[in-house]
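With one protein chain held back, the other chains of the complex are shown just where they sit.
Each chain gets a letter, A and B, in the order it is written, and its residues are counted from 1.
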Amino acid sequence: MNETLLTIKDLSVTVHDGSEKKILLNRICLDVPSLSIVGLVGGSGSGKTTTGLAVLKLLSPALKIDDGEIIFQNENLLKIALSKLQQIRGKAISMIFQEPLQAFNPVFTIGYQIEEVLVMHTTLNTKQRKEKILSLLDKVGIKDPKRVAGNYPHQLSGGMRQRAMIAQAIAVDPRLIIADEPTSNLDVTLQARIMELFLQLRDELKLTLLLITHDLGMVSHISDRVAVMNQGQIVEQGITKEVIENPQQEYTKKLLGNIKF
Amino acid sequence: MFNKIAFQNRRFALIYFFFLLFLFPAISQSQQNPQPGGQLVLATTSDPKSFNTIIAKETSTSEAVEFIFDGLTKTDPFTLKVGPNLAQSWEVSEDGLEWIFHLREDVVWSDGVEFTADDVVFTFNDLVFNPDIPASSRDIFMIDGQPFAVNKVDQYHVKFILPVRFAPFLRAMSQEILPKHKLEKVVKEGKFNSTWGIDTDPREIVGTGPFCLIRYDPGQRLVYERNPRYWKKDLNGNTLPYLERMIYLIVQNSDVELLKFIEGTLDAYSLRGMDYSLLKPIEQKNNFTVYDRGPDLGSQFIVFNQNPGINPNTNKPFVDPVRLSWFQNRDFRRAVAHAVDKEKIIEIVKNKLGYPQYSPMGPAVGFFYKDDVFKYEYDLNKAKQILKDAGFSDRDGDGYIEDQEGHQVEFNLYTNSGSTERVDIGGILNHDLEKLGMKVNFLQLEFNTLVSKLTSTFEWDAIIMGLTGGVEPHFGKNVWTSDGQLHMWNPRQETPATPWEKRIDELFSEGVQELDEDKRKIIYDEFQMIVSRELPVIYTVLSAKLTAIRNKFGNLKPSNLGGVFHNLEEIYIK
Partner (left out) sequence: MINNNRHHSQFQLALQRFRGNKTAMACVFILGFLYFSAVFAEFLSPYSYKDEQRQYSYCPPTPVHFFDQGRLTWPYVYGLQLSFNEFYKREYVTDVNTKYRVKLFASGESYKLLGLIPTRVHLLGVESPGRIYLLGADSRGRDIFSRLIFGGRVSLSIGLIGVLISFTIGLLIGGAAGYYGGRVDNYLMRLCEMVIMFPGFYLLLALRSAVPDDFNSVQVYFAIILILSFIGWASLARIIRGMCLSLREREYVLAAKSLGVNDFHIITQHILPHTLSYSIFAVMLSIPGYILGESALSLIGLGIQDPFASWGNMLSDAMSIVRIKFAPWILWPAFFIFLTVICFNIIGNVLRDCLDPNLKGN
């Protein structure tokens, strides 16, 4: 059960900024073992979000993947056909975004948007879908699933919205969830609750989680492994406890220096 | 008692003398010399396409050069007799084949060069009969496919040798004579077809007529000035014309023309039916007179396509064979003729100022006109009966009739979108044919599209069309002989398709060679009977030709056949 679910190998991404060519990711190598929580940490501009988006090939058209492989379930995600990739997105690998208010379409209800995923990836009929939506919302700790399902995104609190987004992400039982700064916009207590939810889901649903964040403190509490990024490169990677207690690189030390334990 | 009578006589003499005194001014006025000077402003609907009257096919060109050139003869629009013009007299041989014209010796071209027999010979031999020049009048002069010989006898005598007798010969000698000295060179260089186009310097267009073109502003006007060298003189020896200038304003829209006439810019205006109600009441106030010149000389009709031919490009017949069988059926055409509501068409389309038409020649033609031809009057019940007897009836109750094989009677009827009159006639006819149970798709097409259907593609069912006309029946040969180009319902036949078409061919062949007018009349009478009975075309209505002219002009003699200003050189400002 400790096989590697996702392997990123020598991933390089560049962008053409006018006449200049800027390197965003420089030969990134990352391993995400199955059923683990891996933290990908770095400051802004380090390339961590780019890495996360690259997995599902969601990068903006201006960004070019020069080189590298992303192996998932024995397939190189960078080379498979779009139709196959669309079967993986949302179904085998899901993403959770930083700001749910932006990530949800304001003109549709929460229930409708979760249903969209079910329509895309399952053959459930309307009644079954409605039931599934309610059970998903319940699973993520929402007390009144029926009301929330009928609400529009702007009618919910921040925490509820984040939970709803998680519900959407787990709708079709993915194996891997990539969470990009999932709690950065929440206050500290909510952060802790969401983290608890992740742990709970990891155990219940046998999920693997790639947690992208700038918060090394949170990572140290929750993740099994951690990778530190700086300026498009993975500076240091390993088991969390080891990296925290025995940082090898200068940059890691600097980051750690700012953290309260 | 004798004394009383004498006294009475004296009294009467006195009265008579005073009476004369009052009359005198009137008499002297008509003998008075008309003052020269002044101008005439008329309107035309389109720009001329060219000033080259030999190759031009449109009326816009012939209109533009009407007063620049002369022919050897001229037809009097009232008596219809052919009189001298550039030729002062002529002799014809016993057999009618040799004509010698004695030309006027006092004629000079507008640029001063003398007019001689050379010009006449040049016009015919080098222009009309020149195979490199598509002369539009050549068809009239080709008799049995042969031109006639034109030879110079001496400076003022020209001899014409015809291959066969040709009754319309003298009338046809109204052909305009063009100047050899101006055009000889371009003919030799093969450039005649592009000569005298609309960009020509007006001074190049040299003629013997009363006016010369001095200016052409495209889209706006044509300006003519009197030809000081014109050969005609009035009774007192004054040179004609009296008028100093003539202007044609180019006005495309009839409503604009009407307004220009009312406000005073135009001196004459051709009325449409409804214009009469507007203009007649203000005749006195605006100082003009509306002249009714009688029925139009042309014709307007519905023609069904009876062409059995096959399109060589697609190998499909020109006309759907089912429809062809209807159009070739005279009873079908007779029923349609009974559905033409001539009376109401005249009321609605011509505002009651029109005449019904039944045969190719209308009353305006004069001598050759035959009034008692076959007439199919508006009677829908009769039409329905004829159709029923011919096997057409509504078998399936859908409101439309089917032929004996069960095909629903449906066809396309076209006319040109530019003519509101024809569009209105089409609408009325469509309504009545629908009552008979025929499904008619009435469509308006652009004029050139329509003409090309008639003359080159031949793919059409029925068309509402009009033709211009004339007093000489033979000049309609193109339409009536079975090999004619304009034999619209079945053009250019190799052998006549029906016995009556064969008979018409024979009649035309006889008629052109018969020099006795009365015998000719019998021939063309039969022709009109055949056409009115067999209905290759179904005639509709003729307009009444009404022209409004300002009262300031003297010597006005509006005629039906010659137009209003046929004697332009005599007209003066009172």
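Annotations for the structure displayed:
Just so it is clear, a residue touches a chain if its C-beta (ideal position, glycine included) is under 8 Å from a C-beta of that chain, and two chains touch if they have at least 3 such contacts.
Predicted, not measured: the structure shown is a model, and the values here were computed from it.
For the chain missing from the display, the contacting residue among B:E63, B:E98 or B:E347 is B:E347, taking the whole complex into account.
Contact with the undisplayed chain is limited, among B:E58, B:D132, B:D217 or B:D255, to B:D255.
Screening A:R89, A:R163 or A:R225 for touch with the missing chain picks out A:R89.
The chain omitted from view is touched by exactly one of A:C29, A:I65, A:L78 or A:M120, namely A:M120.
Of B:S60, B:N412 or B:Q485, it is B:N412 that touches the chain left out of the display.
Chain B meets the missing chain through residues 254-255, 258-259, 272-278, 280-281, 341, 344, 347-348, 351-353, 412, 414, 417, 420, 423-424, 426-428, 430-431, 434, 441-446. Annotation for chain A: contacts to the undisplayed chain at residues 56, 58, 61, 86-91, 94-95, 97, 99, 102-108, 116-117, 120-121, 151-152, 154-157, 168-169.
Following the convention adopted for this analysis, only the chains that are shown with their structure count from here on.
Centroids of chain A and chain B (each the mean of its C-alpha atoms) stand 91 Å apart.
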